[in-house]
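Below you'll find the structure I mean.
Only one protein chain is missing from this complex, and each of the others stays in its spot.
So, subunit A:
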Amino acid sequence: MDARLRRVTREIADCKNDKTSSIKIETIDESPFHLKGSFPGPEGTPYQGGNFEIDIVIPESYPFQPVKMKFITKVYHPNVSSASGAICLDILKDAWSPVLTLKSTLISLQSLLCSPEPNDPQDAEVAKHYMTSKASFEETATYWTHIYAGGPGSKDAKQLNSGDDVAIAGLEHTHVDRFVELGFPKAKVVDALRRLNYRGNNIRNIPDDRVIEELLK
């Protein structure tokens, strides 16, 4: 039998057998080379309480080429694309080693959630948010965990109703409302303010003219 198939079968069995680990791997369709992994968000982070699912594709020359992974669950994280779930992590690219396994790679993703690297971002807007105001970033990340990963809501859950696009974008209602009152559609305002990183101390650097200019584009 194919060495790749043998190794993958073993790795899936290994995850099933390991009762102490919280990492899960299951098949999606008939192919043993297209899998779904999942792990709980690490404790003490905005991702705590969420369950994060990963799409895993095993390439032809595995384990000599890195496994392809991306988030199925939407995550608000500087190194994960908020749109596509693509991950920026060295071991998934040139730092891959054939001794790494699906389980060890998923554990690495879990620890990536603990320690974001905003200087090497996958999602530049999220990274900007993180650099500008970590507290505001964490609030948004918690909110995303709550609505997309099934995590518990943040403390001021009253304000953060389910599906609130202002909160999803990590913005303040008062700021958005100010420009909506000028007669711009809400979605457009949210989009523009997100792009401008209209958060925390950065607001001082963005004059209202700049926002209007962006809105009139």
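To be clear about the criterion, a contact is a pair of C-beta atoms (placed from the backbone, for glycine too) under 8 Å apart; a residue touches a chain by one contact, two chains touch by 3 or more; residues count from 1.
In the analysis below, contacts and distances are computed from a predicted model.
Missing chain, UniProt name from the options "GPI transamidase component PIG-S", "Ras-related protein Rab-30", "Postreplication repair E3 ubiquitin-protein ligase RAD18" or "Replication factor C subunit 3": "Postreplication repair E3 ubiquitin-protein ligase RAD18".
Contact with the chain not shown here comes from a single listed residue; of A:65, A:84, A:111 or A:205, that residue is A:65. Hidden from this view is one chain, which touches subunit A at 1-3, 5-7, 9-11, 13-14, 17, 27, 30, 32, 60, 63-65, 97-99.
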